[in-house]
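In this view, the complex is presented without one of its protein chains, the others remaining in place.
Chain nomenclature is as follows: A and B, assigned in order of appearance, with residue numbering initiated at 1 for each chain independently.
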Amino acid sequence: MNMMLKKQFYENTATESKLPDADGIRQTVGEPFLENSRISCREIDVFYGQKAAINKVSLDIGSNEVIAMIGPSGCGKSTFLRCLNRMNDTIDSCRVTGSILLDGEDINRTDVDVVLLRARVGMVFQKPNPFPKSIWENVAYGPKIHGLAPKKNDLDEIVETSLRRAGLWDEVKDRLDELGIGLSGGQQQRLCIARTIAVSPEVILMDEPCSALDPIATAKIEDLISGLREKFTIIIVTHSMQQASRISQRTAYFHLGNLVEVSTTRQLFTNPRHQLTEDYITGRFG
Amino acid sequence: MMTFCGSGIKVPRKPVEKVIRCLLAACAFVAVLTTVGIVLSVVFEALHFFHKVPLSDFVLGLKWSPQTAIRVDQVGSSGAFGAVPVFAGTLMIAMIAMLVSVPLGLMSAIFLSEYATRRFRAVVKPLLEILAGIPTVVYGFFAALTVAPMLRGLGRFLGLDIASESALVAGLVMGVMIIPFISSIADDVINAVPQSLREGSYGLGATHSETIRKVVLPAALPGIVSGILLAVSRAVGETMIVVMAAGLSANLTANPLEAVTTVTVQIVTLLVGDQEFDSAKTLAAFALGLLLFIVTLILNIVALQIVKKYREQYD
Partner (left out) sequence: MTEKKKYNLHSVTDRVHSGLSRRYRAEKCFRRFGVCAIGLSLFFLVILFADIMHKGLPAFLQTQIKLAVFFDPELLPLENLETADFNALLKSSCRALFPGVKGRRSKKSLYKLVSDGAAYELRKQVLRNHKLIGTTQDLWLIADDELDMLMKGNIARNPTGRFNQQQLYWIEKLEQDGRLRRRFNLTFFTSGDSRDPELSGILGALSGTVLTLLITLMFSFPIGIGAAIYLEEFLKKGRFSDFLEVNINNLAAVPSIIFGLLGLGIFINFFGLPRSAPLVGGLVLTLMTLPTIIISSRAAIKAVPPSIREAALGLGASPVQVVFHHVLPLALPGMLTGTIIGMARALGETAPLLMIGMVAFIVDIPKSFNSAATVLPVQIYLWADSPERAFTERTSAAIIVLLVFLVLMNASAVYLRRKFERRW
C-alpha cells in the first residue's frame, strides 16, 4: 500500500503547483476550518520563555472525528495538543495566547476551571505512565476524584467497562489488585487509555500512544481508537503515516511550529497541497 | 624490565608509588578500624556486664536504678538494671519528636517543591537548613531554659501538671531539630518522582493537592519511609537535648507530661564523673551503648536498603 501511495505522490508532483516559499508556511493550506466545529482554535501562539514553539495556529476540529497530527520531531505537535486541555499550565515558562473554543467557550481564559476542562478533555501520553497503584486503582482514580461513582459497585462497573473498551479486560481481570507497573508496555498504555476513558471525556488527546509498542499492541490500540470514535472526539499525534491514514479522517501537518496543511487524510497523503507536506510524506525531508 | 620502559626517571617511581598506594589503602582502612573499634570497645565491656547482670534481667527488667550505694550497709546497694523503663522513655521521646517533625518536615518539603515559587524556595530552604546546623547543646539549652518553663506555665494555666523535665519538652525540641532532616530527604524523593506521573494525574483532571496526595506521595513513599527511619535512628541516638531537658530517673509511664529518661541520658550519667572500672554501674553504660549501636545500625541498614531499591525503581 505504501508503494502505491508513493507512486501517486510522484504523479501528482508533476501536475500540481505547490507553495514552495518559506513565507507560505504562515498560511495554512487546505481546509483548517469546519462548519460545525467542536473545538476551534484561532491564532494560537505558544512560547517557552522567549522561544516561540507555535506560531499563529488556527484549526477547527469537528465532533466524532479522529484528526491526526504529523510532522517532524520538535515541530510543536505535543505543544499544540497540550494547549487543548491546558496541560501547558504545568510548565512554568510556558505561555499560550490566542483563543481556543470548546463548544463555543474559550478555554484559554484564566477563569476557566482547568479541573473541569481536563475531565472533559482527557489525555493519553507518549510514554505509558501508570500510577504506582493497583490496576483497579489506576482506572478508578479519575472517577473517584471526580466523585462520578458514589458506590463501590458503580466504580467496579466503570473499571470493567473502561478496561473492556481498552481491550485489556481479558488480560487483567484476574489480577486487578496487582501493580499497574507490572504490566507490559503495551498493556500499560492500554491501561492508561482505560484510565482516561473511565472519566468519560468528550475529547481525547493522544500523544504518540503507540510509539513504544509492538505492531500487535499497536493494532489493538488502533482498533480501540476506531471504536472510540463514535463517542469521542479524538486528536492523535503520530509519527507513523500509515497509522494516520488508517485511523484518521483528517490530518494536520506541522512544520517548525507552523500548521502547514490540513486536509482530509486521503487528500493529504495522496495529493498534498504544500511542498513541505509532500517533502515530509515522501521522506525527502531531513 | 625497567629499562624497557625507556626512560631512567621511571625507575625509582615504582617503589614510591607502591608506598603511596599502601598509605592510601591504610587511610581507607581507618573506616573499617573505627567500626571494629566501636564493636570491640562496646562489646567487651557489655559482655563483662552480662556476667554480672543476666541478659534477661537487663532486657526484661522493669526497674532501673543503677546508683549502687556508696556505703555497703545502704539499702539497694546492688542496684537494679532492668532496662525496660529506659527503652520506654527513649521510645516515647523519639515518638514525640517524630510526631512533630514528620508532619512539619513533610509538609514543608511538599510546599517547597510543589507550590513555592523559585524565589521563595531559594530563601526558605537554606533558612530551614539552619535548624539542622545548630549544635544540639544549643537545643538542649533552649529546651531546658525556655521551652520547659513555658510549657509548665501553659500547663498550669490549663490546669495540667507538667514536669519541668517532661518527655514532651525534650521530644518537642528534638522534633524541631529533625524537621530539616526530614524535609530535605522528602524534598529529594519528591523531586525524584517522574513528572510524567504528575502529568498523568493532571490530565485526568486531578487538582494539585489530589495529585500530591494520591500520586506523588504514594510514589515517593519508600524514600520517605527510609528517611523517617534514619530520623528515628537520629532521635534515638540524640544525646544533648535529652541530657539537658529530660529526666534522670527511670520512670515507666505512658504520660508524656511526666519525666522519663533515655538510653543516652543513662550512658552519660553513668560515665560522667568519677567511675570505678568494672563496677556494674559503669559497665551498664556500655551495655546500653551496645544496644543503641545495634538498634541504630539496623535502622540505618534497612533505610539504606529501601533507598537503594527505590532508586532502582525509577532509574
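Heads up, the rule we're going with is that a residue touches a chain if its C-beta (ideal position, glycine included) is under 8 Å from a C-beta of that chain, and two chains touch if they have at least 3 such contacts.
As the structure is a computational prediction, the values presented were derived from the model and not from experiment.
Q: Using the document's definition of touch, tell me which of A:Leu59, A:Leu84 or A:Val115 contacts the absent chain.
A: A:Val115
Q: Which residue, B:Ser201, B:Ser233 or B:Thr261, contacts the hidden chain when the whole complex is considered?
A: B:Ser233
Q: Just name the one of B:Val53, B:Met92, B:Leu112 or B:Ala246 that touches the chain not displayed here.
A: Among B:Val53, B:Met92, B:Leu112 or B:Ala246, only B:Leu112 touches the chain that is not shown.
Q: Where does subunit A touch the missing chain, residue by residue?
A: 113, 115-116, 119-120, 145-148, 154, 157-158, 161, 199-200, 202, 231
Q: For subunit B, which residues reach the chain that was dropped from this view?
A: 10, 13, 17, 20-21, 23-28, 30-32, 34-35, 37-38, 40-42, 44-45, 103-108, 110-112, 114-115, 124, 127-128, 130-131, 133-142, 144-146, 176, 179-180, 183, 205, 207-210, 212-213, 230, 233-234, 236-240, 243-244, 264, 267-268, 271-272, 277, 285-286, 289, 292-293, 296-297, 300-301, 304
As a convention for this text, only the chains that are shown with their structure count from here on.
Q: Rounded to a whole Å, what is the gap between the Cα centroids of subunit A and subunit B?
A: So the centre of subunit A lies 51 Å away from the centre of subunit B.
Q: Which stretch or stretches of subunit B touch subunit A in the complex?
A: Within the complex, subunit B touches subunit A at residues 194, 196-207, 210, 214-215, 218-219.
Q: Touching residues of subunit A toward subunit B in the complex: what are they?
A: These residues of subunit A touch subunit B: 85, 87, 90, 114-119, 122-125, 127, 129-133, 141-142, 145-146, 192, 195-196, 199.
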